[in-house]
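Before I ask anything, here is the structure I am working with.
Heads up, one of the protein chains got dropped from this complex, but the rest are sitting where they should.
All chains are identified by letter, namely A and B, in their written order; residue positions are counted from 1 within each chain.
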Amino acid sequence: MASDPGHLAAPVPDAMLELQSVSRFFGGLAAVRNLDMAIGRGSIHGLIGPNGAGKTTVFNLITGATPLSSGSIRMEGREIGHLAPHAINRLGVARTFQNIRLFKGISVFENVRTAGSWRSGYGWIHGLVQGYTFHLREAELHQRTSELLDEFGLAHRAKEPAGALPYGEQRRLEILRALATRPKLLLLDEPAAGLNASETDALMQLVERILEQYELTILVIEHDMRMVMELCDTITVLDLGERICEGDPAAVRNDPLVIQAYLGRGDTVDASDQ
Amino acid sequence: MIFWLQQLTNGLSLGAIIALIALGYTMVYGVLKLINFAHGDILMVGAFVAIYAAMWAAHYGIPVWFPLIMPVSMAFCAALGVAIEFVAYRPLRNAPRLASLITAIGVSLFLESVGQWKLGAGRHAFPALLSDHRIEALAERYGFYVYVSDLVIFASTLLLLVALQAIVKFTRFGKAMRAVSQDPEAARLMGVDVNRVITGTFALGSALAGAGGVMWGMKFGAADPLMGMDPGLKAFVAAVVGGIGNVPGAMVGGFIMGVAETLVAACSIPIGRMWGSDLVIVGSNYRQALGFLILILVLLLRPSGLFGRHEPEKV
Partner (left out) sequence: MAYRPDPVRVYGHWLLAAAGLSLAAAAIGYGIPKVLPTFHLDPLALGLIYAVIALGLNIVNGQAGLFSIGHAAFAGIGAYTAGGLSTMVGPRLFGWGPGMPAQLDSPAAAVFFMASLLAGGLVAALFGYLVGIPTLRLRGDYLAIATLGFGEIMRVVLDNTASLGGPLGMHGIPRFTTYPVIGVALVLTLIVCRNIATSVPGRCFVALREDEIAAESLGIATTRVKVNAMALSAGIAGIGGGLLAHRLGSYMPVDLSWVRSVEFVLMVVLGGSGSITGTVIAAITLGMLPGEMLQLTKWPWLQKLIGNKMVVYSVLLIVMMLVRSLWFKGGWELSFQWMRDSAARLRRRLSRREGPANG
């Protein structure tokens, strides 16, 4: 059953994030063109497409890392298209990066604690004087950080420099670090890249768990089709910066345009290939 | 009118030398992404090599000619540049860039301080390698002074610039150099011997610095152990103005710097009266600051320089 490519997806009743005719041009090249997308509250939304389709650019546009050329992005009804990355994070959007961007030189614990720090609840004067408020807030921050590390099995690594962690744990740590800012919307950029099958399974469990536990909405870019098909409620397929299909996994899997986009380039949607 | 034309001519002849020195900065930055702070001091060494070579030549009765002395300087500086790269920069190839920057500053301070130590801090007279004739016809009729030596300097600079451009454009080495400056890793995988290219680049750049040192010495008639700072700085600014890593850009930047400096030095701008005396900004007092002013403006307005391409950091 093919979905209608040009057709707007059915309006999502309770959208966490809405993109309306979002475009981004680099020079004359359209990395993203007229993209409409809505992510329902509490859902896991997949963003897939062949290499160079503009997926990461979409992430950069949402998080403010790349300015919009045109269009509008609304987070819970609030326009965020013009905001700086840190302001967008403070409205509840956190992300991970395709090429892991941990603070490699500092400890795992510091990575997570730094991420939560704008929620610390004290200002620099408190930091300078280090009176009671400072110690109270620091104790809370410390506890939140430890809990997060405990819960997701990185407590034993807390004192190690983040750069020394094995790859899979670095991926996990990056997700934890994003969680430490207590986002409502979490963007995962190829979280399974470089992981083996059992690590991917663990990752999928982790994603489903944090979704429930932190009442998150998740937007995920992923090439691992098994993961995308099992995990996502809705999938948007991009090709050459444009949306060619949107729907549930079953619909996307059978969409001729999607198959053409992938197979036409010698790429494959088939899970067995991964 | 003649006055400004005269300044413009002076500026162009200064600019040519600056361009020559700027090339060394830009090429090294291109292949190594390193600001070779010691470049100006290599120039100083070049000037002193010329002084001693001239002395030696005079002693043995060899004619003290510019075309004989300059290659000696260039060769010595090329060797020095290669040695510096080997000792100080190569071990830091994979270190954070700031570590190599500090090392480069260290090498610069080292050359300067050893120079001051061994040669004394004073100024050494630079031998007249060229005739100091001026073109009388122009001087008499227009009061416009053009010296033969300036013409020779200008011509040989242009010659070197063209030669370098030819090397970069048409030789295998030039091709390898451009490849390395685009992407050292990919170049290595394509069979380019990156270390050899870097060595060659240092040799080439330092030789140009040596030539620049000889010309600078001839132009100002003196050399001292700190003489490299000023041209080094100007040449660096010129390289940034032209888009660092960009060879033609560095040439244009050099001319811009030379002309801008000469013109500004010739100005004095009254800015009003205060406490009963005229306040005048005397351009020549600020010539040292001018380079940095241009530098900061370029960095702020067009960080990639006039001819550089802007490469945003990938997320």
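Definition applied: a contact is a pair of C-beta atoms (placed from the backbone, for glycine too) under 8 Å apart; a residue touches a chain by one contact, two chains touch by 3 or more.
Keep in mind the model is a prediction, meaning the values are calculated, not measured.
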Q. For the chain left off this view, which of B:75, B:101 or B:151 is in contact with it?
A. B:101
Q | Sole contact to the chain not displayed, among A:36, A:140, A:160 or A:230 | A | A:140
Q) Out of B:4, B:117 or B:142, which is the one that touches the chain we can't see? A) B:117
Q. If the hidden chain were put back, which of A:110, A:201 or A:230 would touch it?
A. A:110
Q | Where the missing chain touches subunit B, by residue | A | 35, 88, 91-92, 95-103, 105-110, 112-114, 116-117, 236, 240, 282, 285-286, 288-289, 291-293, 295-296, 299-300, 303, 313, 315
**Q.** Touching residues on subunit A - with respect to the absent chain
**A.** 63, 65, 84-87, 89-90, 94-95, 97, 101-106, 110, 113-115, 117-120, 122, 124, 126-132, 134-136, 138-140, 143, 177-178, 180-181
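FYI, only the chains that are shown with their structure count from here on.
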Q: Report the inter-chain centroid distance for subunit A and subunit B in whole angstrom, where each centroid is the mean of the CA atoms.
A: 49
